[in-house]
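My questions will all concern the structure given below.
One protein chain omitted, others in place.
By letter and in written order, the chains are A, B, C, D and E; residue numbering begins at 1 in each of them.
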Amino acid sequence: MSKYKPLNSLEVPRFAEIKTFMRLPYIKTVEDIDYAIIGIPFDTASSYRTGSRFGPSAVREISSLIKPYNIVQDINVSECLSGIDYGDIPVVPGDIDETYKRIEKGLDPILEAGAIPICIGGDHSITLGELRSIKKKHGPVALVQFDSHFDTVDSYFGNRYNHGTVFKRALEEGLIDVGRSIQVGMRGSLYSIDDLNNSIDMGFKVITTQEMSKMGLKEVAKQIVERVGDGKAFLSFDIDFVDPAYAPGTGTIEVGGFTSFEVLEILRELKNINFVGYDLVEIIPAFDSTQITASLGSNIIFEFISIIALKKKGVRANEV
Amino acid sequence: MSKYKPLNSLEVPRFAEIKTFMRLPYIKTVEDIDYAIIGIPFDTASSYRTGSRFGPSAVREISSLIKPYNIVQDINVSECLSGIDYGDIPVVPGDIDETYKRIEKGLDPILEAGAIPICIGGDHSITLGELRSIKKKHGPVALVQFDSHFDTVDSYFGNRYNHGTVFKRALEEGLIDVGRSIQVGMRGSLYSIDDLNNSIDMGFKVITTQEMSKMGLKEVAKQIVERVGDGKAFLSFDIDFVDPAYAPGTGTIEVGGFTSFEVLEILRELKNINFVGYDLVEIIPAFDSTQITASLGSNIIFEFISIIALKKKGVRANEV
Amino acid sequence: MSKYKPLNSLEVPRFAEIKTFMRLPYIKTVEDIDYAIIGIPFDTASSYRTGSRFGPSAVREISSLIKPYNIVQDINVSECLSGIDYGDIPVVPGDIDETYKRIEKGLDPILEAGAIPICIGGDHSITLGELRSIKKKHGPVALVQFDSHFDTVDSYFGNRYNHGTVFKRALEEGLIDVGRSIQVGMRGSLYSIDDLNNSIDMGFKVITTQEMSKMGLKEVAKQIVERVGDGKAFLSFDIDFVDPAYAPGTGTIEVGGFTSFEVLEILRELKNINFVGYDLVEIIPAFDSTQITASLGSNIIFEFISIIALKKKGVRANEV
Amino acid sequence: MSKYKPLNSLEVPRFAEIKTFMRLPYIKTVEDIDYAIIGIPFDTASSYRTGSRFGPSAVREISSLIKPYNIVQDINVSECLSGIDYGDIPVVPGDIDETYKRIEKGLDPILEAGAIPICIGGDHSITLGELRSIKKKHGPVALVQFDSHFDTVDSYFGNRYNHGTVFKRALEEGLIDVGRSIQVGMRGSLYSIDDLNNSIDMGFKVITTQEMSKMGLKEVAKQIVERVGDGKAFLSFDIDFVDPAYAPGTGTIEVGGFTSFEVLEILRELKNINFVGYDLVEIIPAFDSTQITASLGSNIIFEFISIIALKKKGVRANEV
Amino acid sequence: MSKYKPLNSLEVPRFAEIKTFMRLPYIKTVEDIDYAIIGIPFDTASSYRTGSRFGPSAVREISSLIKPYNIVQDINVSECLSGIDYGDIPVVPGDIDETYKRIEKGLDPILEAGAIPICIGGDHSITLGELRSIKKKHGPVALVQFDSHFDTVDSYFGNRYNHGTVFKRALEEGLIDVGRSIQVGMRGSLYSIDDLNNSIDMGFKVITTQEMSKMGLKEVAKQIVERVGDGKAFLSFDIDFVDPAYAPGTGTIEVGGFTSFEVLEILRELKNINFVGYDLVEIIPAFDSTQITASLGSNIIFEFISIIALKKKGVRANEV
Partner (left out) sequence: MSKYKPLNSLEVPRFAEIKTFMRLPYIKTVEDIDYAIIGIPFDTASSYRTGSRFGPSAVREISSLIKPYNIVQDINVSECLSGIDYGDIPVVPGDIDETYKRIEKGLDPILEAGAIPICIGGDHSITLGELRSIKKKHGPVALVQFDSHFDTVDSYFGNRYNHGTVFKRALEEGLIDVGRSIQVGMRGSLYSIDDLNNSIDMGFKVITTQEMSKMGLKEVAKQIVERVGDGKAFLSFDIDFVDPAYAPGTGTIEVGGFTSFEVLEILRELKNINFVGYDLVEIIPAFDSTQITASLGSNIIFEFISIIALKKKGVRANEV
């Protein structure tokens, strides 16, 4: 039986109590947990709108609407998994180097204990810190990136650590198994064709929104699964993958994106990938007064958790 | 010729005058009317966000943009029908029992006079009061429910009357002909598979959003029509059937829903069903600063009215 | 030394971590505490705008800006006091009777342990539940009510328990020592002069906004202190006491009210009153997108805590 | 006894029913009425932000919070007066000449019948149309203008009819008895000192915000009363007289203005002036999401009605 | 090489500097330019919500996110084209005749110099002024209108110049080659079937949203291209063509519209049409707090510019 699970909403109304993700217990433990929700409220590396430091709080607030049973995946995550809200990493606004150290320091024990971290940003720069920690435990992993931007620029204004350079750095540091990695959803105006070519030259498989629209989401999911294979993988979801009609609360909005239905559909198709970590980044509550961005974010994380639960159930089934 | 019809917008600008639905006359009569718009601003039974008590007012405000001719259905509702805005039921906030009595008291004479009530909520709990009144005139009716939630829970916190229990109660009270009833659009996380099974066990036909997506909306409409048959029916539309990108102003937002285009399409396909009443519930203006939710709501009601008009035109045609 | 105190903001940024009031530890204990923050997210009894169920969450979110030293009162609350965030009472939306029971059940052990409860509403109806619990421990107390409304109506729509009837009920139940009680800040249009006379006839001393403006706040504070005397008292602060320019996020806005500076000034003058409980009610975040209402609310509570700290410091000083 | 009066809020909740001003009956009659509320939703003449065409609707919506008894003036307006909401004048957006004709045509019968019109704008240009109608009944009247701007410019871009030229035109047309007229509250940056001198040269008495601050509001009120004397007068209130903290929903915001308390105080001091008409202009709901501007507006109108009631009560008392 | 091009975003952050469209130089020249961005902030002719006078400013603000390379069209607009932000036409609010003169006076030299004007409204009435200027240079042109409304009404309230009458007037004035013109996207309730028939009787080809949905966007684009042929054309894009979920910031919202992805797709298919001018109208920032409407607008204009660039590149290629 799961040690840590959400509050019962038939006893305590959903709008009540301290806001943790999905009303999980807030406890800084690494014992007896399958996964941990971790806020990383760092937004210093944003190039346009900023304020994703309030992202974890906003996602937690609305996540109280999430219930434990995923009908499409036919899994009850509370029954299968022990999960906690670990709280936030004490990032240092304005200091990305120190923040990276603190992210690592925060994630290391969780990973070491065999649990799966699910991080809520913060801007996309935080993924570098997460991947450094992931590598120590799991070695280089396949990256599955949902995003409207490549984030593989070399530098901005001479600045090498930024939310637009994160995967270039990750590759240089050997954190990613690029031959199994894939970027999907890129769209919008570019500086030049080099923006795309950089990613391809680095070894990423790229599927643009335009291409996704042509091949259909089922096929995209299939190609992701094939690309990643059986090895370990990390899923990084930038909310601007979604159309701003569905996710206005983000930093560099790109029109022409996906619907919330499509997002959930494609995530569910990835259930057999061996993800060892997840993050969801770039939610900015100041532009989300209706809470629809944060609500979509909380459902995306619920799909992450469902995949973890399916894997655990499968393992158990195999053990029998 | 129709006795009561909207103001002429070529004479009085759409932004002018007291806000009634579609600029219909505001008059508390039951004579010479084909349909009546009735606000039921009760939101005590909401389990998360609240404030749908301001729903009728917000829908009326933006409904001044509705013109009388429905091009898809090829019908001019002003020419066919006499309609009024009856104003609101004097609900009692905090007292659901008394409110139910007042809903009945308010609807009874309208139904008795042979007119069709179109109610604007308020939260979904109000439908129970409406159905009690409907039954007196028409007997048990088929329920056609558009919703992202089942609303067939037995109780919340020991509370048997709530916006999540309304159709369980309706069934127990014999208000619904369940064998001809259907719930469509359910999605999102559940407490458990029982949430779905409860509805099925009660006798409802259920089509989830997932299934709707697979079969296509034409097929869904066809199944609704087949399910309901020739008997009398009631259409209850919870605005959270729609994706929150299109309808952010509601109480328990569920991402992954339908577009406004899809909503109008499917409603138009139901034109041959014999609806004796309609409601539209769960619009919360405090989360609808752009008015898109209320605007969609007013168009949904326009489709309701169009169906009434088509039926009347058909009757007249047959009489000739 | 204080057992429970806020997070250190030089170590963890103010925007980080789970949102408890003033970043106090979230722990459901009654041991070793001087005061407890308790959310009571019940808003069923609101007569106009509703949604104060989200009040506790909104106040907690912005309260991370509160630091421990009160320069006007010259007191460091963290050094003097052990305080916790107790979380919320599991209220039952739509059911005021059951909610009152749960409020009592929630507050009883805190009061029993000798700690001072500071409740965050929720609408003003919750105060009745609090006073019932207070009475068990302390007997009838003087009421010091900051409000633009009297809240002494007998009933609404036949409904005897409502946010506008709460102090009539409290008096009938013997919870208030009316001869030492005072209502200040009343203003705005009334049903009739009886609204004022009711309060006076019941025994309350009343000072309207108009009168406060004439006598000055220092004098008002003096009259409050004199009225209450040395006995035990309860402070109930309805945020609509403040002008809506300073506190737009409330249910029944009354223009012509006080500034935030004036609010803090008058509260500080009450430092010698023997308050055994406090509440702050009627904050509705849906109308507070700039967070200024919640921010003022968090500062009001900080003044409550400062008074508790001064009292404790004084007791200690006397003990030496 | 009064023929027309507001709905009883102990029977019908304030948030319910069609939104008329103060829940007065909506009826286009001129018989048996002491005053009529008239919306004039014309905003073509705005020079910066526009959208005051939605002003009447927004003021009506929130005005349901107004109760009939004015405690400061000790008068119950429902008992003294018969009042209606006459609805809106069918203005023609984009056509100020035609709109002026329609304003006159709308107000003439009301004035002819001896009732007092209270108009809700719309931008300030509408006052010219009102004054034309007023003159026919009452001859030139004293103008009492609360405003942060003079509105006595000769033309904008060659355009002689505009919300900034309205009182220059009114003077030229002989609608105003300038020797008894007064403009108060002017502030903010000007084109040149001529802006002030124009008004003075035309014969207006002007008291700027700066001067008001020095002399105190009691003295300002006294000077207004002295200036106007016993003759007939018209009160025109531009909401930008108030500080934008209290009234953000307007077109040409000027910081450094008055509080809502001050506004109500000064209006109450004018109770002995013989006003034959009133208007309240320049409320733009699109910048008033918290409704505080519209709420202040509805209270300003309540003070207008209270003055009418006091006059009528006085007349009756004299008759006895 | 292009003389005028956007600021380099790797040197100056996107959020910095004075806001011109796409960070183009702000210079009132007609020399050495391929296209000019021109704001026409006139909104007097709006029939419901107003405020599109702030449209140009809002589109400029968010357009700093546009980069020069269009990946779908494979074109770098900065390399191909010299473009400027010409600033705004000094329209006269409230005076449509004078404004039309000023639009002509503003566009004439730009057209005379052989550059292509891209105008940002303002409401749809401005297109008449633009077409008058276009005709002088190019003769009557084919109109390609994306819109949810026909805008071919004869008059409103006796008013012949209005955002709903603009194309009736344009036809009467011989500005449009109606036999090659097309209106696409019409939907929503109508006054009567005449609204549609008027357009058809005038000679327009009309494709409603309903029909577009059936035939698919590829086919629609094909029919547009066929209809227009090789002659000169003008593209007028009313943002309410798009669904309000994607473009809430507009004046007469019509639900049931297109997605941002569909909009970009169809525009790209028109690359071989010989457009000599473009406009984008009816963006109202007051209803676009998340900036998604303005962002979509800026991307629509980027597609316009891309078509201009493709044409120029093609011409050059042919010259070689």
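Here are a few things to note about the model shown:
In this text, a residue touches a chain if its C-beta (ideal position, glycine included) is under 8 Å from a C-beta of that chain, and two chains touch if they have at least 3 such contacts.
This one's a predicted model, so the numbers in the text were calculated from it and none came from an experiment.
For the omitted chain, the shown partners it touches in the full complex are A, C, D, E.
Residue in contact with the omitted chain (choice from A:R49, A:R169 or A:K205): A:R49.
Of the listed positions A:T20, A:N162 or A:T208, the one in contact with the omitted chain in the full complex is A:N162.
From the options C:F15, C:F54 or C:Y156, the residue with contact to the chain not on display is C:F15. Checked against the full complex, the one of E:P6, E:G39, E:P140 or E:G256 touching the unshown chain is E:G39. For subunit D, the list of residues touching the undisplayed chain reads 47-49, 156-157, 187-193, 195-196, 208-210, 213, 243-245, 248-249, 252-253, 255-257, 287-289. Considering the complete assembly, subunit E touches the hidden chain via residues 11-13, 15-20, 26, 39, 41, 53-54, 56-57, 60-61, 85, 87-93, 289.
Contact between subunit A and the unshown chain involves residues 43-47, 49-51, 53-54, 90, 92-96, 98, 156-159, 161-162, 286-287.
In this text, only the chains that are shown with their structure count from here on.
Homomeric contact subunit D/subunit E: same residue numbering on both sides for over half of the interface positions. In subunit D, the residues touching two or more other chains are 11, 13, 15, 53-54, 90, 92-93, 289.
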